[in-house]
Each structure stands twice: as structure tokens, then as C-alpha cells.
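Every protein chain of the complex appears in place save one, which is left out.
Letters A and B name the chains as they come in the text, with residue numbers starting at 1 for each one.
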Amino acid sequence: MPLVHIVIALAVLQFFWFGMQVGRARVRFGVPAPAISGNPDFERVFRVQANTLELLVLFLPGIWMFGTYLSPRWAAGLGIVYLIGRFLYARGYARAANQRGLGYGLSALPALVLVVGGLVGAVRALSLF
Amino acid sequence: MPLVHIVIALAVLQFFWFGMQVGRARVRFGVPAPAISGNPDFERVFRVQANTLELLVLFLPGIWMFGTYLSPRWAAGLGIVYLIGRFLYARGYARAANQRGLGYGLSALPALVLVVGGLVGAVRALSLF
Partner (left out) sequence: MPLVHIVIALAVLQFFWFGMQVGRARVRFGVPAPAISGNPDFERVFRVQANTLELLVLFLPGIWMFGTYLSPRWAAGLGIVYLIGRFLYARGYARAANQRGLGYGLSALPALVLVVGGLVGAVRALSLF
């Protein structure tokens, strides 16, 4: 499982980096804390972080369960697709709201596959014992 | 623990479904991304997802610790109460802000019991070794 743990660490560090972009966007677009709205350019950078948080709640238990019940290598591989998808999502969404589709799909889909695969693995393990 | 893992997978899939309702509410109530305010009907659906995220951060480590230290069966049972409570919360809150109380209690309470139970179990394990 170290491979899975490495991808988990990279995913939360990527998320931290998205948070730093929100801090920079606060200065750049003039939206001081605690406000989270008022400028659409800021709001898109803010939504990158918020949406990634929403997806990490699926991704983290999913990659752990998929790695435990099915395959650590496939879990890590799907995790790398997720990392690339989130990078494309962040880059696209920072430009325009309608450029977030591809990156969203490339990160939400592997997260869902990890959760559903982990669920299937857990159901199978339950019926074995 | 497979029983606990199944409930974990169901809880994050329920959360993903709440996220899809936010996407649908964006279209239905005319609140395009990245905005997250402007229409109270949209905002209530949005808050269902956000509040569930806040509760999952207690629920996920809680059910895992409760299952590890006390009982996987009781952990899974409390998890199913949480799932039902969150369903009632989402249905009630989508209708009106004052209809979210019952579902909130039925999901926040089991989440708290799982965390406090897990804490008690960990303290007990510490004093054993």
C-alpha cells in the first residue's frame, strides 16, 4: 500500500496548492478575507478548491478501499489519472467556467470508479467470511 | 470491517448524489457556476451538500475508529441511521430551512456517538498497553 499512500499525499498536497491559489487570487482580484464572493475571477479559483474538497471526500476512502480489496497498483494508477484530471480542471476553470468539463470528468470518474470498486471489493469480502 | 467499509462507500456516494442535486439546482433556479448565492431555493440545496461534507469529516474517522475499537456491527448500524438521517435532512432542507431539524439530529447524533465511542475505545486501548 505505500504506492497508494504516496498518491494520497500528492492529492492532498495538490489540494493545499489550490488553497494557496485562492490566497493569491484574494490579493490579485481584491477580495479580502472573509469574503468569498464579489468578483467572478476570484470565485472560479475559489470553486476549484471547494469542488476539489468535495471530490477528495470520495477519492480518499475510495483509493484506500480499492487498494485494500482489489489492487494497490490499479488504485494508484486511477489516483494518478485523478491528479492529472484535477490539474486540468483547475487550469480550465481559472480561465472560464465552461472550460472545466474535461478536467472534471477526468477526476470525478476515477474517484467514482475507486469508490464503487472498493464497495464491490468490500461486499465480496463480506460474503467470503 | 467490510461491513463498515460498505457503509463508508454508501455515505460518500450519497454525498456525491447531493452534489449532483446542486448541479441540477444550478440549472433549475438559474444560478450558473461559479456563483453559490442569489436564490434561496438554490442555496438550501447547496447547503445540504456543504453541511454533509462538514459532517462526513466526523463520520468517516468516527465509524472507522468505532468499528476498530468497539464493534464493527454497531458501527455499521449507527452508520445506517446516519444514512437515513441525511436522506431526511436533504429532503426536508430542500423544502424549507425549518424542516431540516429532524434529519440533522438523526445524522449528527450517530456521527458524534461514533467519534466519542471511538475516542473512548482508543483511550481504553492506550491504557491496556
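A few notes on this one:
Everything below uses one rule, namely that contacts are C-beta pairs under 8 Å (C-beta built on N, C-alpha and C of every residue); 3 or more make two chains touch, one makes a residue touch a chain.
In this text, all values refer to a predicted model and were calculated from it rather than measured experimentally.
From the options A:V45, A:L60 or A:L83, the residue with contact to the unseen chain in the full assembly is A:L60. When you scan A:I8, A:M65 or A:A108 for touch with the missing chain, the hit is A:I8. Touch with the chain that is not drawn comes from one residue among B:H5, B:R26 or B:R44, which is B:R44.
Contacts to the hidden chain, counted on chain B, fall at residues 36-37, 40, 43-44, 46-47, 53-54, 57-58, 61-62, 65, 68-69, 93, 97, 100, 112, 115-116, 118-119, 122-123, 125-126, 129.
Those residues of chain A that touch the chain absent from the view are 2-3, 5-6, 8-10, 12-13, 15-16, 19, 32-37, 49, 53, 56-57, 60.
The criterion applied here is as follows: only the chains that are shown with their structure count from here on.
Each chain gets one centre point, the mean of its Cα atoms, and the points for chain A and chain B are 19 Å apart.
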